[in-house]
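Not every chain is included here, but those present sit where they belong.
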Amino acid sequence: MKRLKNPFYNRDIVSIKDFQRPDLDYLFHVANEIKTSLPNDSLKNKSIGLMFLEPSTRTRLSFESAMNSLGGKSISFGNLSDSSTQKGENLSDSLLTMDQYVDAIILRHASEGVSRYASEICKNPIINAGSGSEEHPTQAMLDVYTILNECGKVDNLNIAIFGDLKYGRTVYSLLYALSNYKPNIYLVSPKPLQLRSDPLIELKNTLNISVHENLQDIISDLDVIYTTRIQKERFPDLQEYERVKGSYKIDNNLLTNAKENLVLLHPMPRSDEIPGEIDNTPYAKYFNQVSAGKLIRSTLLHLIFTENPSF
Amino acid sequence: MKRLKNPFYNRDIVSIKDFQRPDLDYLFHVANEIKTSLPNDSLKNKSIGLMFLEPSTRTRLSFESAMNSLGGKSISFGNLSDSSTQKGENLSDSLLTMDQYVDAIILRHASEGVSRYASEICKNPIINAGSGSEEHPTQAMLDVYTILNECGKVDNLNIAIFGDLKYGRTVYSLLYALSNYKPNIYLVSPKPLQLRSDPLIELKNTLNISVHENLQDIISDLDVIYTTRIQKERFPDLQEYERVKGSYKIDNNLLTNAKENLVLLHPMPRSDEIPGEIDNTPYAKYFNQVSAGKLIRSTLLHLIFTENPSF
């Protein structure tokens, strides 16, 4: 087989839009190969800097444990109260400082565009671990990888994206990732939480998209439901939050009409939208996503630091 | 010598009650053997997840440094303000997430039973690093190990447990650990802080226990005094706390009548119950406990991950 050039070597991972189908194919191929070799020592002399300027559990821990599984090291910028941000340091200086100490920076920030800006001022690769309400590229990669793993394909699948489509950054990144394939997309949300119109128009150029207000009408068609948490901290108006939370939920009653092989995904954390009782159904695959998160991030880190991987 | 089966291999460490004398003998034997080999690389490819959902210094740091001394790695769930708990994630999801990233979880939590619950839902071993006001099994192991090291035996020793016997979880775990031996136990505390009656009744089945209100009357009999901090955060009523704190204290006056080889222990942190001036007496062995904490936890981690240790 002709070996492809590694498209991730020494590369910033800022937006999922920077990557196309061949890049994703390459990533997932290496992920399947590298899986059995972990843990290994391939990044023994490399280190990453974790700069999570918004709360995170899964993303931070999975990057840290991914780096551990490759023999590399992590240092953490720390929480806001312990670091120089308290002394009024601007983000740019913090980034340039971290850039001197590590070989790549993992950055989460509340604002759009911060990750792109960081990639422009830093000499080392920047990996966007979530910025604003639009970008979470590594989450999109692991989401598509999980769908491929669970369903064997993405093309022609009926995929519902369900919940908060307005403020959930994983939704936008996933949709742009899916636009490299040919699935049928069902957007399901309460009206005030529908996908923002500009990305919707753009995505409709490449994706077959229909818009719905509830799952009941379409449940029997679906191969995948990707549910998102209604994120309190993304709401400009808390009253709006209180009104819609809890009205959207996956329950056993709904699942009565589901396909036998329906795959339930969720980027986590969840609130009440998928109750614990669903965890014991064969549909529940969201903890497989958690596991895929470590694998995909291990693979990405390996590829960013290794020009010619042996996998 | 016939080699015993490793009773800790792939095992949850939830309650000291799950372990009997032969298990403790095995642990302490390996601890004595492994001591001279540290640091080593035996857990090079293993990692633990630190989930301390209550404040901790010694326990967290000793597990982390124990793992370092075995060549393994730790990742930390982080403090509450930085992680997904702030987004309303339930503990069960947090545990199942960590369970995907590491090979064992070290868990501290304010509630009884959380550690047992975690061991039931997670695939990897759970080590209880303190739960509620009843269980701190690894502390009990290191406490007994220290007594054995300092006194050469536990049987027939006169051991006072002094201070807050009602809310101190180290007290309960230690007493259950000691019930594998034949010491004479003197419980010494102000009335409102006496040992809770149910465990007292249960422990009296296996231990020779007497109850006292002060140390003065019995000081000349004692081989060991295990003092505990009066823990503000364990008191339902702060006025009760203010009334009793400080009334119980080890001082040089008290020690005038002590045996020459009296051993003073304390699980730390301490408040005023053992003033700094006592540190320079030959009785003070509580920093040996700190050191034993790293050794015993190193040994436990080694045994949990190594079916047939070479020690």
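Letters A and B mark the chains in the order given here, with residues in each chain numbered from 1 onward.
To be clear about the criterion, contacts are C-beta pairs under 8 Å (C-beta built on N, C-alpha and C of every residue); 3 or more make two chains touch, one makes a residue touch a chain.
A quick note: this is a predicted structure, and the numbers were derived from the prediction, not measured.
Student: Fill in the total copies of the single sequence across the complete complex, 2 being in place.
Tutor: Copies present in the complete complex number 3.
Everything below uses one rule, namely that only the chains that are shown with their structure count from here on.
Student: Upon optimal superposition of chain A on chain B over Cα atoms, what rotation angle is obtained, reported to the nearest 5 degrees?
Tutor: 120
Student: Could you put a whole-Å number on the gap between the CA centroids of chain A and chain B?
Tutor: 40
Student: Show me the residue ranges of chain A that touch chain B in the complex, using the header's touch definition.
Tutor: 39, 52, 55-58, 60-62, 64-65, 68-69, 79, 229, 231-233, 268-271, 276, 287, 290-291, 293-294
Student: Which stretch or stretches of chain B touch chain A in the complex?
Tutor: 45, 47, 49, 73, 75, 77-79, 81-90, 92-94, 96-98, 100-102
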